[in-house]
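Yeah, one chain of the complex is gone here, protein chain that is, but the others are all in their spots.
Chain nomenclature is as follows: A, B and C, assigned in order of appearance, with residue numbering initiated at 1 for each chain independently.
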Amino acid sequence: MQKESEIRDPLILGKKSYHDITLDVSKPVEGKANKYWWILFSISFIMFIWGVLSMAYTIGTGIGSWGLNKTVNWAWDITNFVWWIGIGHAGTLISAVLLLFRQKWRMSINRSAEAMTIFGVAQAALFPLIHMGRPWLAYWVFPIPNQFGSLWVNFNSPLLWDVFAISTYFSVSVVFWYIGLIPDFAMLRDRFNEKTSPMKKKLYSFLSFGWSGKAKHWQRFEEVSLVLAGLATPLVFSVHSIVSMDFATSVIPGWHTTIFPPYFVLGALFSGFAMVETLLIIMRKVVNLEAYITIKHIEYMNIIILLTGSLVGTAYITELFMAWYSGVEFEQYAFLNRATGPYWWSYAIMMGCNVLTPQLYWINAIRKSFIATFILSIFVNIGMWFERFVIIVTSLHRDFLPSSWSMFSPSIIDIGIYLGTIGFFFVLFLLYARTFPVIAQAELKTIVKSSGSEYKNKNND
Amino acid sequence: MTLYKRFFLSQFVFVILFFLNINLAAQSEGEQIFKSNCAACHTIGGGKLIGPDAKEWLSSDRFVSTDDPLGTLVKYVQNPADFGVLEMPAQALTAGEIKQVLDYVDGYVPEVKEVVTSIEVAEEESTNPVIILLIVTLILFLLILVLVSVKNNLKESLSLPTETVFESFKNYVTINRNKIIIGFVLFISLMYLLYNLMMGVGVVEKYQPDQPIAFSHELHAGLNGVDCNYCHSSAKNSAHSGVPSANVCMNCHAVVKGGDDKAKNEIGKIWKSFGLDIETDDFDWNKLDTYQQTPIEWIRVHNLPDHAYFNHAQHVTVGGLECQQCHGNMQEKTVGQVATAEELNKIDYNIKDGIEFDHPTLTMGWCIDCHRQKEVDMEGNDYYTEMHKNIKEKHEGVENFTVDMIGGLECGKCHY
Amino acid sequence: MIRKTVYGIFDDEDVLLNSVKEIKSNNIDIKEVYTPFPVHGLDKALGLKETRMAIAAFVYGCLGITFAGLMIYNIMIIDWPMNIGGKPNFTFYHNVPSFVPVMFECTVLFAAHLMSITYLIKCGLFPGAKSENPDPRTTDDKFLIEFEIEGSTKEVKDLLSKTGASEINEK
Partner (left out) sequence: MTNTKKYWKGLAELNNDPIIEKLAQNEFVDELPVDEFLSDPDINKSSTSRRDFLKFLGFSTAAATLAACETPVNKVIPYVVKPEETVPGIANYYASTIYDGHDFASVLVKTREGRPIKLEPNKTSTNARVQASVLSLYDSSRLKNPMKSGEESDWDTVDSEILEKLNVISSKGGKIALLSSTIISPSTESVIADFSNKFRNVTHIQMDALSSNGMLEANLENFGVRALPTYHFDKAEVIVSFGADFMGNWGDPDNEKKYSKRRNPKHGNMSKHYQIESTLTLTGSNADERIQIRPSEQAGLLSNLYNALNGSNPDKRIAKIVNSLKNAKSSIIVCDSNDKDVQLLVNAINNKLGNYNYTVDMSNPSYLRKGNDESVAQLIADMNAGTIDAIITYNTNPSYTLVNADEFNKGLSKVGLKVSTSLFMDETSSKMDYICPDNHNLESWGDANPSNGEYTLMQPTINPLFNGRQFQDSILTWIGSSETYYDVLKNLYSSWEEKLHDGYFTMNKIEYSLKSKFSVPSFSIPSSKGIEFEVSEKISMGDGTQSNNPWLQELPDPLSRASWDNYLTMSASTARDLGVKNWNVSNGALNGSLVNITVGDKTLENVPVMIQPGQAIGTVALSVGYGRTHAGKCGDGVGHNAYPLLNGGIAEITLVEGIHEFAAVQLHHTMMGREIVKETTLADFINDPSSGNHREKYYTHDGPKTSDQVTLWDDHDHKTGHFWNMSIDLSLCSGCAACVVSCHAENNVPVVGKEEVRKSRDMHWLRIDRYFSSEMTKERSAEEKISAIDMYSEMEDPSENPEVVFQPVMCQHCNHAPCETVCPVAATTHSAEGLNHMTYNRCVGTRYCANNCPYKVRRFNWFKYSDNEKFDYNLNDDYGKMVLNPDVVVRSRGVIEKCSMCIQKIQEVKLNAKKSGSKVNDNDAQTACSSVCSTNAIIFGDSNDSSHEIYNLKNDPRKYDLLDHLNVAPSVFYQTKVRNKS
């Protein structure tokens, strides 16, 4: 039996037996949705529909329905793409890296974090598709044999690396998530009676792949999880590194920066954890998981946010320093323009939200407050969105030749698509919260004895 | 056309073919001019075709007895109407060219060569491989049914429970632990079918639309040996090979009105485009302007997408390709048709040039196949001299350069 | 001889583990153990061989990187080399930095997916497969040891109740 230091705070509150955990996890699936769920779902769904209409309009008429122009050829589309990809980072990181480091607190949150990853990456993957001028030819970015003699793709292009990185990341994340889900689906399957709820029984039988919990299977399960975690960890880092190379390998001042890969990865973790917090704080209320998502979990995440936020701030300052130190006037102007040019306000929002507000987590009370955390996590999300906006738009709008300098202003369609993906994300997440085991209960059960408050108290007695 | 008729016809035209043999050796200029301008109507010593036998005609009194036989001939050819000959269209040939033709005709020795005496007549049953597959599947399925009923009979005799085909199948699948393998195989075959389906998109091989006039290339280019360039005259100079304008048809068909009603009907359509009736009207070259002209609307057979720029002159004149290398043996077909890659692979010229097509005709891969295999003849063209020298230095030891080595695979060569 | 199946059901993984050890030391064959979550030490106690999933993953990864390398080599260098941005596209060696990201991604892609597929196949897991746990509670909070015994089942049953089984069934 595993032992854990007494001074560590419990990760599971209340008197929870294995069966209690089963009940708690299966409750949202078995029960009816509460009104919070319905309100959130309705809002999300409306946004989603708006987004779908906006996308249809774009595909129907052309990218001209966005606010782009000959100078700024990417703006909200790629901003959103990078933002969603960033959000999609915490999930796999929590599962993979924290698994490798044997961090037990991950177990309450990793399922949802992974779901967030998958839904986030799905949103992100929409943008490379719809930002194309001719999305119906998107399959051309895959190296598929063809009658063109065969005409292939260009492996020098960072966008092609993106294609491989995103599809690998997405599919591996799905597999990782699903491998973990199988035992939990089996649990749900076994809770449903064939007579009273045959559809659910069938559904979960199908989803659980016939899992029965044999010792050998568990042994393989653990090894596969570990190896997948080992594979996913460099994958997480590579994906955002590659996304950053879309910019870093270009020639545009403000893009052509060697620190982009680590800077982007840190930023991704930063925003990913913030989004996890946003979601979990909502979710613990909406599906009653107060016992499993404790202030301890939040605090751990806040510490990571504080750390990554500070690192991101360092990166910002490094960029400025390098611009000055390079002595290249184009580079210098690009950064001067960011801070003092027409888009100074976006730079200010970025700095404020990403560098200054996370520093509040030094304060114990804020770090250990659900409400403060919720607000700050939203701040971080906004800040990180603006970080990408700053990088993309302020670099492009004034590059080498002043004759081409221009500006960008979003159209209603741009806004619609962005909000639409947020809506879509929440639609998926809320559906997930009602149909999936939102906590990796099988894994969680392994730590009940070491980290459950009941057992801890018992030991103390 | 019945087999017999075809055979008969082939014997009948044997004589003509005999004299109009097409050899691959280099042709003298006179020969070329004769073939592209005269051969459609005149034979050399082969008797009357549309017009008189050139040899006989040239030695007729008309020319021989004049003071300046050559001069008269030149005038005659350039404007036969002046001599009261309305059947023959005026030829835009220079005196020098006419002299060359004359020399050619004078020195013409019929070359006896193996002539295929019978044109291949058997219409090949073109069976789709998919149909064959379907038939095989059906047979196999029937076989399964038979075997199952045999098995059931045997079981019945042992009074064991019998099962239908589907039950058998189901049991087989459930009993057999290789469901996944079966699924995998199915998946692979599905993907293969999908792949084939996708690869077939936009493939237009064998496209042969009905044309407003039942024009026969076989008759014109094959039997009568009219040079391709006579009608598709701009292929040598222009991007387009060109569909002949009706006045080109009338060069012959002002006189040749067809043997039977069917032919007359078809030729009559050309007349109609001048607003004339083949039965009642006369055709007068001098009155062209007064005719009520209505163009003939042909259906385009070779539809290259608009974003692909193809230039006939580059391939015919510069590249020295024969028409058959891309269009197949048109002289054996009736109305225009897109040749298949297999058919093209059997063309002698392609075999000689070492060209083998892997991709269907008129796809980009098809173009590329040739660009990768066809060697560029750089000798004797001053344009290439410098380039040839440089490229030989660049690829030491390589003597022959294919099109792709001089930029034939660059996108902008065809797409702009 | 008719084979009988005996199930011993436990409430706690520590009790189960002790029981398994005890049974093993009595040289009784355990057919299978069903648990709701991975119980550490159980595989050792049962004497299961180490799984070779990791090795498989490594092999798949090697396959992936080889596949990617060959694919890129064929596409960029052999089949249709193009001058793209003046990069040295006519030799693989000079241009390899551009190819690293895709090769890495393919390595991960192959390793992760093929290993997971291998895992599913080896465990007989696929959509629609029938579950084999004899008692639905084994995915909730019960631990179950399954025996298949020829002859008397008494010895086993005794041993089970002695080591703390909460329920013993025979079929």
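Heads up, the rule we're going with is that a contact is a pair of C-beta atoms (placed from the backbone, for glycine too) under 8 Å apart; a residue touches a chain by one contact, two chains touch by 3 or more.
Being a predicted model, the structure only gives us computed values, none of them experimental.
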- Query: For the chain that does not appear here, which of the shown chains does it touch in the whole complex?
  - Reply: A, B, C
- Which of A:M132, A:I259, A:L306 or A:M322 touches the chain that is not shown? A:M132
- Item | Option touching the unshown chain, where A:Y361, A:F386, A:F408 or A:F429 are the choices | A:F408
- Message: For the chain not shown, which residue from A:I12, A:M55, A:V163 or A:L231 touches it across the whole complex?
- Response: A:V163
- Kindly note down the residues of subunit B that lie in touch with the hidden chain. 200-202, 204, 207, 209, 234, 237-240, 242-248, 273-274, 288-289, 291, 293-300, 303, 305-309, 311-314, 317-318, 380-387, 390-391, 394, 406-407, 410-413, 415-416
- Note on the structure: Per the touch rule stated above, subunit A touches the missing chain via residues 61-64, 67-71, 73-74, 128, 131-138, 140-141, 151-154, 156-160, 162-163, 246, 249-252, 328-330, 332-333, 336-337, 340, 342, 396-409
- Item | Positions on subunit C where the hidden chain makes contact | 82-88, 94
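The definition used in the following text is that only the chains that are shown with their structure count from here on.
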- Task: Please list the single chain whose C-alpha centre lies closest to the global protein C-alpha centre.
- Result: A
- Query: Whole-Å distance, subunit A centre to subunit C centre, using C-alpha means?
  - Reply: 28
- Query: Residues of subunit B that touch two or more other chains: which are they?
  - Reply: none
- Flagged in subunit C as touching 2+ other chains are 80, 126
- Message: Give the list of subunit A residues in touch with subunit B in this complex.
- Response: 145-151
- Note on the structure: Interface with subunit A, subunit C side, in the complex: residues 14, 32-40, 42-43, 46, 48, 51, 53-54, 57, 61, 71-72, 75-76, 79-80, 84-85, 87, 89, 95, 98-99, 101-102, 104-106, 108-109, 111-113, 115-116, 119-120, 122-133, 136-141
- Message: Help me check something: in the complex, which residues belonging to subunit A touch subunit C?
- Response: 1-2, 17-19, 22, 143, 149-156, 158, 160-161, 164-165, 167-168, 171-172, 175-176, 179, 182-183, 186-187, 189-191, 205-224, 226-228, 231-232, 234-235, 238, 242, 245, 441-443, 445-446
